[in-house]
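Every protein chain of the complex appears in place save one, which is left out.
On to chain A.
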Amino acid sequence: MRVMVFVKATADSEAGVMPSTELLIEMGKFNEELIKAGVMLAGDGLKPTRQAKRVAFDGASRTVIDGPFAETRELVAGYWMWEVKDMDEAVEWVKRCPNPMPGPSEIEIRPLYEMSDFAEIMTPEAEALHGGNAAAMGRADG
């Protein structure tokens, strides 16, 4: 199964405080372990939300909201995509992660819907659209 692992934001990450050299080294080692175990699919750190934008939807209207955003604990400061056998394994890997922030912090693990989860509910139109996306990805890379 695939999981998305979110490093939640803190006041420090929102202030753009860069991680210490020590943390960078520790995090590098941790990522190395993930690669060696064949768990890692992708991962990145995100800039503070003062550089972010939101688009709010209400019926036909679209409103652009500039960051920063207030509810710090609900924001995301980084993510990984992992492939693991089950949630237990994902939890175990997260426990091994160095604390990504100078102070208290949280990491959240969210299992992905796989295509097969949608098999029952997807309309033919939606499927056609997704097929188009898959092919477009292929084109863009080729």
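Methods note: a residue touches a chain if its C-beta (ideal position, glycine included) is under 8 Å from a C-beta of that chain, and two chains touch if they have at least 3 such contacts; residues count from 1.
Convention: contacts and distances are computed from a predicted model.
Visitor: For the chain that is missing from this picture, which UniProt protein name fits: "RNA polymerase subunit sigma-24", "Glutamate transport system permease protein", "Iron-sulfur cluster-binding protein" or "Amino acid/amide ABC transporter membrane protein 1 (HAAT family)"?
Guide: Matching the unshown chain against "RNA polymerase subunit sigma-24", "Glutamate transport system permease protein", "Iron-sulfur cluster-binding protein" or "Amino acid/amide ABC transporter membrane protein 1 (HAAT family)" yields "RNA polymerase subunit sigma-24".
Visitor: Which of A:Ala11, A:Ile25 or A:Leu41 sits in contact with the chain that's absent?
Guide: Once the missing chain is taken into account, the touching residue is A:Leu41.
Visitor: Tell me, which residues in chain A touch the chain that this view leaves out?
Guide: Residues of chain A in touch with the missing chain: 35-41, 83, 85, 88-89, 91-93, 95, 114-116, 119, 122, 126-139, 141-142.
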